[in-house]
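Chains shown are a subset, placed as in the full complex.
Chains here go by letter, A and B, matching the order in which they are written, and residues are numbered from 1 within each.
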Amino acid sequence: MPYVNIKITPAATPEQKAALIKGVTDLLVTVLDKNPETTFVVIDEIDADNWGIGGDTVTVRRQRKG
Amino acid sequence: MPYVNIKITPAATPEQKAALIKGVTDLLVTVLDKNPETTFVVIDEIDADNWGIGGDTVTVRRQRKG
């Protein structure tokens, strides 16, 4: 009965999101022998203005590297 | 001082969301004698492409049943 929440910045395609869901579900089956039918995965896409690392928004960090 | 987070797929109406908030607050008052004024409820609506069960997105599961 695992529950997994993945937070990423946008934008992943539907195919990429499906690959994350499949991959993390398979991982829980392989490592912990969990039942996939009761394995939930929720992906949250978080805007770069709303995500901070090192005290800066990801928006600012990307501009600095650009 | 409970905090409750409810994740659902869209789309609930404002009336349904109000009913969830009222219902879960009443439940915490009834079962645990909590103070409703310090009971928080946050509802997240998660797109069907971003929710996985059994290794598939909810989008795919719904198409299969359709």
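Please note the rule applied: a residue touches a chain if its C-beta (ideal position, glycine included) is under 8 Å from a C-beta of that chain, and two chains touch if they have at least 3 such contacts.
This structure is a prediction, so every number in the text was calculated from the model and none was measured.
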{"item": "Copy count of the single sequence across the entire complex, 2 present", "value": "6"}
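In this section, only the chains that are shown with their structure count from here on.
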{"item": "Subunit B partner contacts - residues on subunit A that touch it in the complex", "value": "14, 17-18, 21-22, 24-26, 36-37, 39-45"}
{"item": "List of subunit B residues in touch with subunit A within their complex", "value": "7, 44, 46, 49-57, 59-60"}
